[in-house]
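Removed from the display is one protein chain of the complex; every other protein chain stays in position.
First chain written, first letter: the chains are A and B, and each begins at residue 1.
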Amino acid sequence: MVNIILQIAGGIMLLSLVLSLYRFFKAGSLVDRVIAFDIMTIISISLIAMITHISGRTIYIDVALIYGLLSFLGVVIVARYLEKSL
Amino acid sequence: METIEIIGAFITLIGSVFLLLGSIGLIRMPDVFTRIQAGTKASTLGTLLSLFGLGLIYLDIAGKIFLLIVFILITNPVSSHMLARAAHYIGIKKADITVVDKLSTFRKNEQNNETQKPEAK
Partner (left out) sequence: MKIKSFIISIITLFVIWVLLNHRLTPEVFISGAVVAFAVGLIFCNSCDIFNDLKLTPKAFFYSFLYILVFLRELVKSNFDVAKRVISPKLPINPGIVEVKTKLKSKLGRMILTNSITLTPGTFTVELLDDRIFIHWIDVKSENIEEDTNMIVRKFEKYLEVIYG
């Protein structure tokens, strides 16, 4: 029961990842692309947490933590670059 | 024990639906600001809910998941705010249905004041 529900949830997450990938490729400007990237990283954090359930190894939660930290830094650096204050 | 796990799985499912709504909003919205509006925050709630559901299933790593949730709550609004400010700074084109933009008028007034001051001297 729990497994089936979580697999459906993982499928929906993958679908939303693909939808934001569409916006990533068909973007009007650089900012659009960075927004799509930001949302893809947020979805990826949930997906990595799902991998914790699928593989049964809780170490992947640490991977999600570090991934969130690095993606936040990436977005902030791009924003600073756009404001020409880097 | 079993019921808590099923409740957690359903919360994760609701979270993934919010993630899907976020990406649909990302595709449907007309300009950068409304895309940030629809995308970033729906997906924030989606991630929070799915992590919370997983925390209910794996109670032994609930502390790390709590840390991840707090971290996402602090960093996500900051990154979307910085992106919006950068987009406004470089003058991204807004949608035609935009009603009012007080920040642009504010910036223009400030520039006029700065250019008028040296002339007055």
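The criterion applied here is as follows: a contact is a pair of C-beta atoms (placed from the backbone, for glycine too) under 8 Å apart; a residue touches a chain by one contact, two chains touch by 3 or more.
Note that the structure is predicted; figures quoted are calculated from it, not measured.
The hidden chain, counted over the whole complex, makes contact with B.
Among the residues B:16, B:50 or B:76, only B:76 touches the chain that is left out of the figure. Looking at chain B, the residues touching the absent chain are 18, 21, 24-25, 28-31, 33-34, 36-38, 41-42, 44-45, 60-61, 63-64, 66-67, 73-74, 76-78, 80-81, 84-85, 88, 94-95, 97-104, 106.
Operating definition for what follows: only the chains that are shown with their structure count from here on.
Rounded to whole angstrom units, the spacing between the C-alpha centres of chain A and chain B is 13.
By the touch rule above, chain B contacts chain A in their complex via residues 5-6, 8-10, 12-13, 15-17, 19-20, 22-24, 26-27, 32, 35-36, 39-40, 43-44, 46-47, 50-51, 54, 57-58, 60-61, 64-65, 67-68, 71-72, 75-76, 78-80, 82-83, 85-87, 89-90, 92. In the complex of the two chains, the chain A residues touching chain B come out as 1-2, 5-6, 8-10, 12-13, 15-17, 19-20, 22-23, 29, 31-32, 34-36, 38-39, 42-43, 45-46, 49-50, 52-53, 58, 61-62, 64-65, 68-69, 72, 75-76, 78-80, 82-83.
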